[in-house]
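Excluded from the complex is one protein chain; the other protein chains are retained at their positions.
Then we have chain A:
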Amino acid sequence: MDTSGMSQILEEFKASLETVEDSRSLQDLKVQYLGKKGKVTGLMKEMKNLSKEERPEYGQKVNELRESIDSMINEKSEALEAAALEERLANETLDVTLPGRKFNIGSQHPISRIIEDIEDFFLGLGYEIQEGYEVETDYYNFEALNLPKSHPARDMQDSFYISEEILLRTHTSPVQARVLEEREGKEAVKIICPGKVYRRDSDDATHSHQFTQIEGLVIDKNIHMSDLKGTLELFAKEIFGSEREIRLRPSFFPFTEPSVEVDISCFKCKGKGCNVCKNSGWIEILGAGMVHPNVLEMAGYDSREYSGFAFGMGPDRVAMLKYGIEDIRHLYTNDLRFINQFKQTEDGGERNESL
């Protein structure tokens, strides 16, 4: 039996395969050898010239040849695909250092950040958030807070009046008076009241005719001044850092008795003395006190049965101290170069301590 034709075909195929460079010529080669009219298929036609005994062996050899060519073609095909992918990838390489498509994010106003932080702290202690009117009556802004018309302390607040009885609120305390009145002397109260307030001041680096305040009020049957101190100490540690301490200094507000100013140990110099705390180690941050019995009585509470504390602070001042903002007017100019500095999230860590 002559199989030299097969060997010759195989050799020819191998030579041709060497020259193949793309999948199209590979496909042509495949047709040339394995197609209906292909060279290998042609070998089968020789079968009829063989004896009956020789045919199975011949057939088997042809099949072996077909399979070997087929597998070489597949191999080549895979190699070509791999090369093509390689080339594509090489062409598709990006400069990953170019800027990404911009998705601008805006910035929260620093006052808003501070207010949210403070709100969240007191929400955690079970307080509600109450808001009131920015245009108030003289009664709620002053009289219901133990500041009758003849009270000398009214000198402390030069106010924007709209008429004899209507004015822009000078503090958030009228919210206290209204909430107390709504509860009709019966229920306990745990609220904080953030909002805008107005004083008849000329605007300069440290004064603004409009600013914000947060007032807190707690009324219940068994509230002591030590609870005020404890609450504010927790507040100072939570908002200004766990090492902060507070100290109380006697003061005067018509709507509280006793009244105190609350200082926190300086968060910048940790109490050593610096420009933020004017070298005292302490920063005045809050006014507070036990709710004056007149305020309770006017709202219908029995001041023997109920007692409570109130405190107030200025988010503008807190923001200025915390970030070192040198001019309060920046807070109301809305310069993007200013506001956009307050985008990133903040946490309890030191700046860049883990970078």
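The definition used in the following text is that a residue touches a chain if its C-beta (ideal position, glycine included) is under 8 Å from a C-beta of that chain, and two chains touch if they have at least 3 such contacts; residues count from 1.
Everything that follows uses one rule, which is that contacts and distances are computed from a predicted model.
Chemist: Suppose you had to identify the omitted chain by its UniProt name; would it be "Simple sugar transport system permease protein", "Phenylalanine--tRNA ligase beta subunit", "FeS cluster assembly protein SufD" or "ABC transporter ATP-binding protein"?
Modeler: Going by its UniProt entry, the chain not pictured is "Phenylalanine--tRNA ligase beta subunit".
Chemist: Out of A:33, A:58, A:198 or A:240, which is the one that touches the chain we can't see?
Modeler: Of all options in A:33, A:58, A:198 or A:240, contact with the hidden chain holds for A:198.
Chemist: Just name the one of A:40, A:118 or A:248 that touches the chain not displayed here.
Modeler: For the chain that is not drawn, the touching residue is A:248.
Chemist: Based on the whole complex, identify which of A:69, A:111, A:179 or A:321 touches the chain you can't see.
Modeler: Residue touching the chain left out of view: A:111.
Chemist: So one chain is hidden, and I want to know which residue out of A:13, A:33, A:122 or A:301 touches that hidden chain in the complete assembly.
Modeler: A:122
Chemist: Provide the residue numbers of chain A that touch the chain removed from this figure.
Modeler: Where chain A meets the chain not shown: residues 98-109, 111-112, 116, 119, 122-129, 133-137, 150, 152-153, 155-156, 160-166, 168, 188, 190, 196, 198, 200, 202, 209-210, 218, 220-227, 229-231, 233-234, 247-252, 257-260, 290, 292-293, 307, 331-337, 339-340.
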